[in-house]
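For reference, the structure I am asking about is given below.
Apart from one protein chain that is not included, each protein chain of the complex appears where it belongs.
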Amino acid sequence: MEIEQKLKHYRLSRSEYDQIVQQLGRPPEGVEWALYSALWSEHCSYKSSRIHLKKIFNKSSRVVAGFGENAGVIDLGLGERVAFKIESHNHPSFIEPYEGAATGVGGILRDIFTMGARPIALANYLCFGEVKAPRMTSLLDGVVRGIGGYGNCVGVPTITGQTEFHTSYNKNILVNALAVGYFAPEEPVLRARAEGVGNLVVYVGAKTGKDGVHGASMASESFDEKNEKKKPTIQKGDPFYEKLLIESCIEVMKKKLVVAIQDMGAAGLTSSSFEMAAQGKVGFCLNLDKIPLRDSSMTPEEILLSESQERMLMVVRPENLIKLKAVFAHWGLDAEAIGEVTAGPEVELFWHGENICKIDPRFLVDEAPRYDKPYTKWQDKNRVTSFKPYEYGIKAKSQKLLELLRDPKFVSRNWIYDQYDQRVGAKTVFDCTESVGAQRLPSGKILGLVLGGRPYVMRFDAYVGAIDCIAYPALELAAKGFLPLAATDCLNFGSPDNPEIMSEFVATIEGMSAQCEALHVPIISGNVSFYNETLGENITSTPATGLVGLKDHFEATPRSYFQNKNDEIYLLRLPLLKFQGMFAEVEKLSQEGSGYLDVKKVASFADLTRHLALVKGVSASRVVGKIGLAYALARMTTAELGVEIDKVINDGVFIENLYEVLFTVNSDSALQFRELFNKLSQNNEIDMKIIGHVREGIFKIKNEIDLPLSEIHSAYNTNWEVLFAGLS
Amino acid sequence: MKIGVRVMPRKEVLDSQGRAVERTLRAHGKNLSHCRVGKYIELEIDEKDRQKALAKATEMCEFALHNPLIETYELEVL
Partner (left out) sequence: MNKTVGVIRFLGTNCDQDVFSAIKQAGLSPEWVCHQDQFDKSQYMALFLPGGFSHGDYLRCGALAARAPVMKSVVEASRHGTPILGICNGFQILCEANLLPGVLVRNNSLRFRDGWVGLQRVQQSPQFGSDKLIYAKLPIAHGEGRYYIEDDQVKKLFDDEQVWCVYERNPNGSVENIAGVMNENKNVAGLMPHPERAVADFMGGSDGLSFFTSLL
């Protein structure tokens, strides 16, 4: 093959080729091409994002493991720790939604238990196109079934989720999966760093097939019509096998039979082996012919690049091999020694005794290219000094609210959540029906989990959206009394070669990081997914985040729904930025907003919110979100309990003010609640007032909305079946 | 010898999958009167004698491959 053809086949640029020749002192040969292709792909090397990712706020005394490990780990006190991470599986899910979503869940679970943690919770961040777009209902159905099919079977509950719809995802959906794992006191945190010359390299799990060969480099390019032909290489997951792998891996780790461990994820054996060697500054000698194969016709190159699921690579002391094999045999799995750790520095690959490759792993990992792609400094977008809210009468506004509640963008997602096991593990305190997921840990403390990232705020202004993707979920945690502890992020963007996208990317990192620092919430793990574009159309730049929070006990945690009639309803406000983002989109009005977010003010507002949420007698809370107050109140209703708001809402009910929090308080505790606010609120920009009461059977907002509760309830809760009628 | 096992839901048992497939096909204007969904299993049995191979396959079907409450099976030599 001509060089140009080879470069195209292996998706390497001419300048990268020159860099390879310089490293090796000669042109690459044989399987080296495949190794460079995989490890220098955007997906594995983060070559366009790394220089910016370094700027992310990641410091806290609680951080046990951060970026560079399979997942971040954070200390909860009393010896308890959790590992967590969010990761994208967008491209595979668009090609084959069931398997794509299922293997996304499988992959993120392996990232967690390779750290030594037992997975205890899952969450999913999903973005779909318009319901009417081609394939969209079946994509949604497939993704939901795939997540359920995998998560339910391995026995990890899904406790929270977020689902968005927008035209920009019509040809490129987003499927981001988050997993949390738990370490009991004394349980070790494992690393992917190989060490100990003479130690064995052991392959564990499913046999290797041709699944997903070149998957990592595929995720590093845009979709085009031809990608349809790549179907035969999709990976297929087996959650039953994964369950056995979880149990057996946790057992060998607890028995301290493992020196280092790495999941064979993107780029399979190549990335796991070279990264383990590079991290440990050692060499490997691997016999590729010893790898258990599902398809005996496979070539060394295919073996190196296979993305078959449910496989692990471990470094094990020779004297522990028999004990290790016995544990895996008990679970019906094979463990095969395929090589050993050498002084290095090279990794040497053998095929039936013949040395087919000898290369320094640092060339491929540490010295991968780094690009500073062009971008411009962020300028505020869509700002005006003042704008007119939606002005219609009560009747028109009431009908508008019902119409919005029936819209897929706003309707209840319980149809999705009912297909996930939300309680296996018997730790779930708050399931997906609450605005925050929560689990009770063995110590009795409660761990809160919430997703963030609101695409319409990104479309309004990426810097605001970036602050918001930390601030909004942090407030949601605070509104339940959780102290936000740490975050993970999945940055879903279009092509980094487009300077506009790159500018949004850089602005996102800066905005997120600023808010994280103000809240003392480090980002401890994450993933970048570039090239989310199809035929030149980019998705909305979408940072998806996951935040964990902690509180001492479960007692008196506010719910997300009205609890008692006649409870007083309070609105707590820090109105920094006023806009009608999502309402403007739905109504095809121009995007307008006024004001600026201030990360420090937001952080102290979150702290105040948390203290108020801890008052006994606070029965429910919700952060006001998309399309403003009326929607937030509608989501708090139950079949019996509605509202009567008798204070006039100044800007109308469809304007969004960043930020506002609703509390319902039992009248016996109201005095204490107000006194605490007066005591803690030093900032006169923050105000709080009683706006109405929880009432039976009605939904009334003075001068705005007047509806029977039953209409609100049926619009919000039953329209999914109508929208997606074709599915059942 | 290779034996094929066709496992089908018993006629008197509601076949929810078959019903769903039937509905979808109809909704797309495909003309059919009934649809049932079963499963097909291929067994490779180390046995050259046809009768003996069938007997072994029958034993496997009775042991685990079908549930007589809801399913019937048929064998074929491939």
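Some observations on this one:
We just call them A and B in the order they show up, numbering each chain from 1.
In this section, a contact is a pair of C-beta atoms (placed from the backbone, for glycine too) under 8 Å apart; a residue touches a chain by one contact, two chains touch by 3 or more.
All values reported here derive from a predicted model rather than from experimental measurement.
When the omitted chain is restored, the residue from A:E29, A:D334, A:E403 or A:D418 that touches it is A:D418.
Shown as candidates are A:L53, A:L321, A:V429 or A:A670; the residue that touches the absent chain is A:V429. When you scan A:P28, A:G129, A:G148 or A:G181 for touch with the missing chain, the hit is A:G148. Interface residues of chain A with the unshown chain, by the touch rule above, are 145, 148-149, 152-155, 238-241, 243-244, 331-332, 417-426, 428-429, 440, 554, 728. Contacts to the hidden chain, counted on chain B, fall at residues 12-14, 16-17, 20, 63-65, 67, 69-70.
Convention: only the chains that are shown with their structure count from here on.
The distance from the centre of chain A to the centre of chain B, each centre being the mean of the chain's C-alpha atoms, comes to 42 Å.
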